[in-house]
Structure formats: C-alpha cells, structure tokens
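Shown here: the complex without one of its protein chains, the others still in place.
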Amino acid sequence: MTERTPAELARRVTDLMMEHDAFSKWLGIEFVDIAPAKAIIRMTVRPEMCNGFGVCHGGVTFAFADSAFAFACNTQGNLAVSIENSITYPAAIRPGDVLTATATEATKSNRILYYHVDVTKQDGSVVGLFRGTGYRTEKRHPVD
Amino acid sequence: MTERTPAELARRVTDLMMEHDAFSKWLGIEFVDIAPAKAIIRMTVRPEMCNGFGVCHGGVTFAFADSAFAFACNTQGNLAVSIENSITYPAAIRPGDVLTATATEATKSNRILYYHVDVTKQDGSVVGLFRGTGYRTEKRHPVD
Amino acid sequence: MTERTPAELARRVTDLMMEHDAFSKWLGIEFVDIAPAKAIIRMTVRPEMCNGFGVCHGGVTFAFADSAFAFACNTQGNLAVSIENSITYPAAIRPGDVLTATATEATKSNRILYYHVDVTKQDGSVVGLFRGTGYRTEKRHPVD
Partner (left out) sequence: MTERTPAELARRVTDLMMEHDAFSKWLGIEFVDIAPAKAIIRMTVRPEMCNGFGVCHGGVTFAFADSAFAFACNTQGNLAVSIENSITYPAAIRPGDVLTATATEATKSNRILYYHVDVTKQDGSVVGLFRGTGYRTEKRHPVD
C-alpha cells in the first residue's frame, strides 16, 4: 500500500466500498463524515421504502444503520464482516424524513469490533439505536 | 368483525398489510404459508440488493426476516409493532439465491411477543437467524 | 408522594430497591452515583463469581450491568421492567478486578426505555457493553 494518512485510507476504502454497493446506492446514501473507526451518513426516506403502516420499513432503517456500521468498521483497511446486529426503533419514520446515521466504535478486542450506530431524523430526535458486532479479518482492502 | 376462522383472519390481515407494503413489494416477497402466529415467505436476491462485497446487503436479509416477523405477529388481528430485533448471518447470500423466511412464535407474555425467524436458502442451509420482540397493541386491523 | 427533587426521588427509589435486592447484595454492589435516568455502580470480582476458565462468569458481568440498568430506569419513580437485554464481552475479567457499570438513557419513547450500560475495570478498559430495553409501567414505587 502507498503511504496514506489514516484519514485518507478511511476515505479511500469507503469510496471503493460505496462504488460497488448497489443497495446503499438504492437507499440514496451520502457520506457526511468518514474518519478512522467512524462514519456519518445521510439518506432521505422515499415512499417505496415504507411498509403497510405508511412508515419506513424497519428493514430500511436497519439497512441504513448497517451500512454506516460496515463503512466505519472497514475504514482502517482490513476487511471486516458483521457477526451480529441488533436494532430498536424509538420512534416512527415517515416518507420525506432525512435520516443521519452516526457509527462510532464502542470498543474492540483482538479481532472483534463493537460499534454503536445512532439514527436520528432532521429534528435531531433518535429514531433508531443499532449495535453492531463485527469480525476483523486479516485481508486488506485492495485500495491501491 | 364478521366471523372468520383464525386461519382466514391471518390471511386477510397479511393480505391487507402486503397490499400497502411498498418495500416488501420491492423485495419481491411472496407468501408461502400464513397461519395464526406463523408466516413463511420467499424472495429471490437481485443484484441491486447487494453490497460492495458482491453479497446480499445485511439490511436486505434483515428486512426480509423483519417482514416475516411483522406478518406473523399481526396474524391474530391486533396491530403489533417491533420493539427490538437482532440478526446473525451464518453464511453469505449471493444474487440469484432464493430465500425462505420462517417466522414462528417462541412465546408471548401479556403484551410482548417473541418470534424466531430462520432464513434459509435454496439448499436448506441457514443464512440468517433473526429474533424479534414485538408489542401487541389493543388496536385491531380494519379487516372488514 | 411528598415533594422531592428528582435527585432525591432517584436516590430514595434506588435505596429502597437495593434494600430488598438480595442478589445485588451478594454481588457486593455499591452506589457510586445515582441521578435521574442514570446509575453508576461498583463491585469487586470474587473467586466464587468465576467460571471453569478462571475468569468472571459472563452471567455475573451481565447481572452487574443489569442491576445498573434496573436502578437507572426506575430512578424516576415509575416501576420499570426489562424487556430485552444484550451483552458483549470485549475482554476477560479476573478475580480482584474492580468493575464499574455506568447506565445512561440512550433514548425513550412513550413506554419503552433504552439504556446503554458500559462496564469498565480499574484501568478504565471496557469489559462489557450491555444494552437494555425496558418497559415503564404506570405503577409508582412506594417511596413514601
């Protein structure tokens, strides 16, 4: 790998991941802030993302948080994969809501990564609390 | 409500939910078996559901399991909502895989519902284990 | 109820809970800081709390975090009960380690409470990450 600062590496890896991530594109995800062990992303909820109750499908909220988690835990160059994720939904999300997901590292051990992802909407209220546990492989992202 | 058998009620409620569930339609979900406190559904993974690693986005697998959970825990006519869900991913899913989600009631207390959802692919192997905790409201689905 | 500040109420309720909580006493839990929607507690790990690998039994770490969660989500006077809890263990804990659990409210909806509990040991490293989802009942603690 060429010499890159950790911040450059984080952006390069996540750009590469995003370039090929068809579902994150379908969600309309944009990067707000990408840094080592951190990702803040944004998307707007569309009607086709909603369920029979007229609110955002829980799977969409989860997917959005999961993308933030995946971006964040790959920022340091090693390929990382999800082991287990959980989510709670403190409040309903409706079409037109603009969501922000903030993924931050809670802690890590040798190979296991622990992230919290908070999902908020435009008024700042929390609409999703996601926790992600990932496994850091030895494989490096082909960022060069 | 007119007199319906529990099996008829289960199908009527889930048909109504599905009719308005834009995201479950986008996923291409079909009902395989709907019964009181149970739902088996199916979908085929498309390239646009995949992430930057070329495998099905965890959010799609989650959403599919979550839909099965939502259908199953509304089958008895009371509107039920998710409190907390978790998922693990024992194996990768690729475009073209045909997934089946089987949601069954693990147990319930007065207002809280506990479901397991197993996601398998065409060869019968388990690719997702989802657990859903829901809250049963007093509100009835307008099935008449 | 007599007029109490929220801080007084928080301490009164948790003192009352602790007074009758045989298992938290067996754990040797002490209050470090109790405030509305918050609890910081401490305990020292004893050999009889360990498992066959010579490290603190996961159930003990969980129980300690769960007590912090229970104290914190009852501080405002309404009786609250656990719905679902999860825990991860970033590092092993050994006899003699002094643990601190910090329970803080992540968010809440009408009746559902969401808490994070971080468990650290004496050197400040994180040894447990617990998430608690609780249900706030209408019943008040008999604090007068």
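Order as written gives the chain letters A, B and C; numbering starts at 1 within each chain.
We adopt the following convention: a contact is a pair of C-beta atoms (placed from the backbone, for glycine too) under 8 Å apart; a residue touches a chain by one contact, two chains touch by 3 or more.
This structure is a prediction, so every number in the text was calculated from the model and none was measured.
**Student:** Using the touch definition from the header, name the shown chains in contact with the chain that isn't displayed.
**Tutor:** Per the contact definition above, the missing chain touches A, B, C.
**Student:** With the full complex in mind, choose from C:75, C:88, C:102 or C:120 the residue touching the hidden chain.
**Tutor:** C:88
**Student:** May I ask which residue of C:37, C:50 or C:143 touches the chain that does not appear here?
**Tutor:** C:50
**Student:** Decide which residue listed in C:9, C:40 or C:70 touches the omitted chain of the complex.
**Tutor:** From the options C:9, C:40 or C:70, the contact with the absent chain belongs to C:70.
**Student:** Determine and list the subunit A residues touching the chain excluded from the picture.
**Tutor:** 83-84, 86, 112, 133, 135
**Student:** Spell out, residue by residue, where the missing chain touches subunit C.
**Tutor:** Given the touch definition above, subunit C has residues 16-24, 26, 47-54, 57-60, 62-64, 66-67, 70, 79, 82-89 touching the missing chain.
**Student:** What is the set of subunit B residues that contact the non-displayed chain in the whole complex?
**Tutor:** Residues 86, 88, 90-91, 106-109, 112, 114, 116, 118, 125-126, 129, 131, 133 of subunit B touch the chain that is not shown.
Here, only the chains that are shown with their structure count from here on.
**Student:** Since subunit A and subunit C are copies that touch, is their contact same (over half of the numbers shared) or different (under half)?
**Tutor:** Over half shared, hence same.
**Student:** If you fit subunit A onto subunit B using only Cα atoms, how far does it have to rotate, to the nearest 5°?
**Tutor:** 180
**Student:** Which one chain sits nearest the middle, judging by mean Cα positions?
**Tutor:** A
**Student:** Could you please state the distance in Å, as a whole number, between where the Cα atoms of subunit B are centred and where those of subunit C are centred?
**Tutor:** Each chain reduced to its C-alpha mean, subunit B and subunit C end up 34 Å apart.
**Student:** Roughly how far is subunit A from subunit B, going centre to centre by Cα mean, in whole Å?
**Tutor:** 23
**Student:** Can you pull out the residues of subunit B that are in contact with at least two other chains?
**Tutor:** Each of 83-84, 86 in subunit B touches at least two other chains.
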